[in-house]
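Not every chain of the complex is shown here; the ones you see sit where they belong.
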Amino acid sequence: MLVVMKRDASREEIDGVVARVGELGLTAIPLPGAERTAIGTFGVAAREAAEQLESMPGVQEIVYVSRPFKLSSREVRADDTVVRVAGVEVGAGRPLVVAAGPCSVETKEQTTATAKAVRGAGATLLRGGAYKPSTSPYSFRGLGESGLRILAEAAHAAGLPVVTEVLTPADVDLVGHFADCLQIGARNMSNFSLLDAVGEQRRPVLLKRGLSATIEEFLLSAEYILAKGNPNVILCERGIRTFEKYTRNTFDVSAIPLLKRLSHLPVLADPSHGTGKWYLVAPVALAAVAAGADGLMIEVHPSPDHALKDGFQSLTFENFASLMRTVPAVAAAIGREVALPAPV
Amino acid sequence: MLVVMKRDASREEIDGVVARVGELGLTAIPLPGAERTAIGTFGVAAREAAEQLESMPGVQEIVYVSRPFKLSSREVRADDTVVRVAGVEVGAGRPLVVAAGPCSVETKEQTTATAKAVRGAGATLLRGGAYKPSTSPYSFRGLGESGLRILAEAAHAAGLPVVTEVLTPADVDLVGHFADCLQIGARNMSNFSLLDAVGEQRRPVLLKRGLSATIEEFLLSAEYILAKGNPNVILCERGIRTFEKYTRNTFDVSAIPLLKRLSHLPVLADPSHGTGKWYLVAPVALAAVAAGADGLMIEVHPSPDHALKDGFQSLTFENFASLMRTVPAVAAAIGREVALPAPV
């Protein structure tokens, strides 16, 4: 941390900061410059402690040097983490995984048909929502526990592990009973009680980036889970909010190589939420693969124009199968393979 | 809702949409135009249902006409709502209320001294956090239940009702036992399980706008609480995330008159989080009053350079008292008064 003093800071103000830094248990080294003095500090302090300095007389600003995330950082752990979802390995150069399925579990027929279709096209995980966050209280909010049952049965029939969202700490046990991987949605990336709760169990967690979260905030949310003792975290880029009106979100493709540089955790890409338009899903999925993603997460529905939620961003079975025929070629171009579904 | 067809949509595609609109229980009126056909629809449909149309062949886009919020809307309830926090009335042209106090409850001494000081300067409510959301798991997360006790005692001694944040549904009862008003923080504006939980009890709820929430999303979050049967919702503008680096957030002063035009709910302003810099708090607080806010929420600390959290945005007792001497004049300029604290 560097404490930058105002140009006209007095001797007393500088001495005051040096003394206060000492009280915080840090070492201070004043660095007098041509225009102003800066005070370098060394040692470990909570950021809150450091922020106190900002309100001292003579201080212009505080400049942070250390990165606030630790356990998720490649500096702390150089080697890539492999997360195992039931038998499927994710990350560390393993073959790419594809999680596919409906936005929402609606009926047994819809879910079973979709599970079968996505497996047939090469998906390795089944995704689907039983608890749905929705901006409006009047929207469909999911089938709840009965949806979990339908999902688990469809997954079992298709021989695919299940990824599904959990919305609140009280549901973690129940969802974990049916799911192989717990998803934390974008709106809950900063729901710290929920992050604590999924950190206290051992199911893998697929953590989605928040709608306007920075990469640092995203890794700090992963840090919550890791700090509670659960090392099985998969990051998922799913688009951020921008000014664009033609798309629902703007998929941040650079987040993929950036996260892999900063962190050892696996990184998936969700081009369905990342664009919000079915006709953009395939090109953006291929882009994510070319940029180095460890896998994809795709919404598929037997009849998108009858979907209870997000039909406009769901692929038909045919469009998904078509995408899955191109993914291996793009992966191969950068030296990666695509995982095959486990034999049933 | 208007379904806009592509320029080259075929007769069959148009007929297909008209039929599907009928299946959704709506009435369709095709409106042929010079360039393309649009199909007007009438009747009430869930937005999800409507979105299905967007993936039909020949459809270019869906244009929504109705506003998705109802109970919070001035169209449903024309008269301003008054929310009562213990004995203090908020909204509907009542005298402006000022909630002040520390970001975090740290000690009994700090909290009691602050409560006394803010009451002396004219605050009508005591704010303070016992459960603190924090981007990093390594930061101070509040004293929890013992913090609630300290806060309640300090408030009682000063004769002020208490506003404090609740982070998770499981804590609603406990926090409600100590607090007169439950605060939902910005990071939880879209934590729908928590909104449901505070909607199911009757304490007033102070709902803060999310970091990148639109006004429509903000009112939809209020709608969650209202839809569960709790009419006592106070909205609070607290700044949104922008590209600016000198400030922590950008206070959206236009949100105040806009919310009051769209909704009947009271609107407070939090210039402490809204700017993140103590030296911007007073001018932005006065701006909020001039724009028609029903009150203010201000962080005050006896010694901001020793605060455990957010010291750089807290006012000293002196600076708060100085601000409170100017607020009544600005309020009077637009025909409003400032509430006096209740006699102890």
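Things worth noting here:
By written order: A and B. Residues from 1 in each chain.
One rule holds in what follows: a contact is a pair of C-beta atoms (placed from the backbone, for glycine too) under 8 Å apart; a residue touches a chain by one contact, two chains touch by 3 or more.
This structure is a prediction, so every number in the text was calculated from the model and none was measured.
Depicted are 2 of the identical subunits; the complete assembly encoded in this structure file consists of 4 such copies.
Here is the rule we use: only the chains that are shown with their structure count from here on.
Computed centre separation for the pair chain A/chain B is 26 angstrom, with centres defined by C-alpha atoms.
For chain B in complex with chain A, the residues that touch the partner chain are 20, 46-49, 51-56, 68-70, 133-141, 167-170, 187-188, 190-195, 211-212, 217, 220, 223-224, 227, 241, 278, 304-312, 314.
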